[in-house]
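Every protein chain except one is present and positioned as in the full complex.
Per-chain residue numbering starts at 1, and chain names A and B are given in the order in which the chains are listed.
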Amino acid sequence: MSAYTLKVRRYQPEAEEDDKRGAYWETFDVELDPTLSVLDGLLQAKNDKDGTLAVRCSCRAAICGSCGVKINGQSTLACKTQLGEAAEEAARMARNGGGEAEIVVEPMGNMPVIKDLVTDMESTHWTKFRRVTPWLLPSGPPPEREYIVPAESMVDVTQSVACIQCGACVSSCLSMEADPDFIGPAALAKAYRFVGDPRDGQTTERLYDLANDPHGMYDCTHCFSCIDACPKGVAPMNQIMRLRRLAGDDHGIRDVNNGHNHEMAFVKNIKKKGTLDESLLLQESYAPGVKGKLMPRVSAIKGLLGSIPTAIRGIKTGKMRSVPKLIPGVHHKLPGDAQGHVEEIYERAEESKIQLNLYIIGEGGEEDHAAEEVEPESVSEEPTTA
Amino acid sequence: MKLAYWPGCVSRGFTPELHGSMALSAEALGIELVTLDRANCCGAGVIAEHNQELADTLNARTFALAQETGLSMMNICSTCQGAQSECQERLDADSAYRSHINDTLSGEGLAYTKDKDGFTNKNFLWLLVEDYGLDKLAEKVKRPLEGLRVGPFYGCYVLRPKTRLGYDEFPDRDLYLEQVIEVLGGQVVDYDGARRCCGFPVITMNKETSLRQAGTHVGDAIDAGADCLVTPCPLCHLNLDMQQPEAAKVVGRDLGLAVLHLPQLVGLALGFDPKQLGMPKHIASTIAVEDRVSALA
Partner (left out) sequence: MPEHDVLVIGAGLAGQRAALAAAEKGVSVGIISKVHPVRSHSNAAQGGINAALDVDDSWESHAFDTIKGSDYLGDQDAIEVMCREAPEELLHLEHIGVTFHRNEKGELGTRAFGGASKARTYYVADITGQAIMHVLYEQLMKYSEQIDRYEEWFTTDLAIDEEGRCVGAVTRNIKDGTTEVFKAKSVILASGGNGQIWQPTTNALICTGDGIAMAYRAGATLMDMEMIQYHPTTLAGKGFLITEGARGEGAHLLNAKGERFMEKYAPNKMELASRDVVSRAEQTEINEGRGFPDGTVALDVTVVPRKRIHEALREIVLVGRDFAGVDITREPIHIKPGNHYTMGGVKTDIWGRTNVPGLYAAGEVACVSVHGGNRLGANSLLDTLIFGRRSGEDGAQHAKGHGFGQVSRTVLSDAEARVDAIIARKHEGGRRVSEIKAELGKTMDEKVAVFRDEEGIQSALEIVQRLKEEATSAYIDDRGTVFNQDVLGAIELQNMLENAEACCMAALERKESRGAQYRTDYPERNDEEWLKHIDVSMNGEGPEISYSPVTITDWQPQERTY
């Protein structure tokens, strides 16, 4: 048993007391085993001290996805975060920031708060979820028995199937903070679940739709927040990147958001130069190749024009060292034969395009394979559980 | 201390002041940098988005070049750190995959070897705290940045995902900027944006979203009383500094906050002149910082 202080962000919509109008902080002292969860702490406070404290919860075992909250600023599940760990993290932050070592619990972000830790997921998370046509759309009638599909494909989509729709990723999404219309990590991971399913017959249509939505797959800023927030290892951002790869590269979708152009401009830039030539990147990403320059899209012209003031400011300060620096092709080259070797890499890798999936082979990778040969340890006499 | 040095692309492109200030600071700190001038772009996650194997092979090449020197590798870009760590994770996970990649590299006589303790590639920030040491850094400070109010800005790629970026071993990596600012004599400014995203990766795809992020963080730092921001990531610098006037339009307020590269902040404390550190090359005016620093001197 240890004592913990939970500092909870509260909101009681019907409160009449002056100090409870709007959101406020309240601390609760609880006493529990360190291996018990922050949810256990909240429930102790609710059961013993204040029944008005609202928090959604059900399974207590990180399966149902009810208790999404922020703990010490990190979006997660309250049931999956141990009190001991949370207190250590609070202490670590306090040591460096000088505050008190209280476990801070707040409602999830990017969603309106209904009461205390209960947020309105319907108007945010679930609306976005429905946006991606979240059901299987097979082509034609089903077979007599099961669909025959590669075993690996079902293991592969298990990563997105493992999503419990808790909303922790949505809560943590930094793109959504800036663009509330962003479809977001949970819904896009859900989209991958169908795109990656060989039984679905609308793969191209799904990809086309999500690539061309200005708030779709190209609205993710690659901040990795969702990966850290996800309690189930779904890694939503990775699924978004796979959607992009499938859309632009495998399905040849040229999106209006300039996503694929930008990607290819970057890829070609390195093939040609070895290191990034930003001026060339800008130009090629908006107006790729000869065709793009002869017949630029309206969005390309707007994009290029939009970047002119920034370029002029850069030239003025000497940031962009000279006007020729802005002319594509004038960029330092790798020494000697190095560029040739970079090109060799391109030739080989663009041919084989291996995608090593750590979800399938295991994060430890070959360490796991090696360990199989090791004799299993004998049973320990010591209890392993508390 | 001698290191294989990967300066990245942007430090030799749109942020030449980063490359220059790193060279000055390293010398003053007594760090010898062996530049990997044959190395290539890390791919910034964009090449991996297109073709994982391509990104992994390109970075395996960089790692192999570093391994040829027999030295640990250092980078000065959060994005390089994140993109390279991601590739390294895959390279280290599977020996068959590694042989396939090394086969590609064999034409150049290179091979990436998975070291027993892991191949080490650290951002300057990590290196400064974990290997160089804050005590030693403190000894080198000639001009404590007293009164300079600095907002840290990490860049996502050195923060997340924690499991990939060595936080199990070094849990305080998300607090190093604060520690460095304090050792340099500056005052840490607490504001909302320190660990958020600058928005750069979508600047060509969704300019509004991108600049709203940059503008919001800069604005928050100003509201918290910062004299400047400091970042270990030149791509964040592009959005926070170079695009700052555009970001100001998106968030509809005046901004104008200096954004320093980490080696510039270190360089100031080591006694270098703002001009030597390339600060006039910045878009957002650094005059306020320069004034404060000159008052110290």
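Please note the rule applied: a contact is a pair of C-beta atoms (placed from the backbone, for glycine too) under 8 Å apart; a residue touches a chain by one contact, two chains touch by 3 or more.
What you are looking at is a predicted structure, and each value in this text was computed from that prediction instead of being measured.
Undergrad: Just list which of the chains on display the missing one touches.
TA: Touched by the chain not displayed, across the whole complex: A.
Undergrad: Please pick, from A:G65, A:G109, A:P236 or A:G274, the residue that touches the omitted chain in the full complex.
TA: Checking each option in A:G65, A:G109, A:P236 or A:G274, the one touching the absent chain turns out to be A:G65.
Undergrad: Which of these touches the unseen chain: A:R130, A:K302 or A:K316?
TA: Residue touching the absent chain, from the options given: A:R130.
Undergrad: Footprint of the hidden chain on subunit A, which residues?
TA: 12-14, 35-36, 46-48, 50-52, 54, 56-66, 80, 82, 114-116, 118, 121-122, 130, 134-136, 138, 142, 145-151, 154-155, 157-158, 161-165, 193, 197, 199, 232-233, 360, 362, 368-369, 371-372, 376-381, 383-386
Simple rule for what comes next: only the chains that are shown with their structure count from here on.
Undergrad: Round to the nearest whole Å and give the separation of the Cα centres of subunit A and subunit B.
TA: Centres of subunit A and subunit B (C-alpha means) sit 22 Å apart.
Undergrad: Give every residue of subunit B touching subunit A within the complex, in rising order.
TA: Those residues of subunit B that touch subunit A are 9-10, 12-17, 37-38, 40-41, 43-54, 56-58, 61, 82, 89-90, 92-95, 97, 100, 104-105, 107-108, 156-157, 159-163, 171-172, 175, 178-179, 190, 196-197, 199-202, 204-210, 212-213, 216, 242-243, 245-246, 280-283.
Undergrad: For the complex, which residues does subunit A have touching subunit B?
TA: Result: residues 92-93, 96-97, 174-175, 177-179, 182, 214-215, 218-225, 227-228, 235, 241, 244-245, 248-249, 257-259, 262-264, 266-267, 270, 274-278, 282, 285-286, 303, 306, 309-310, 313-314, 317-321, 331-332, 334-338, 341-342, 344-346, 348-350, 352-356, 358, 361-366 of subunit A touch subunit B.
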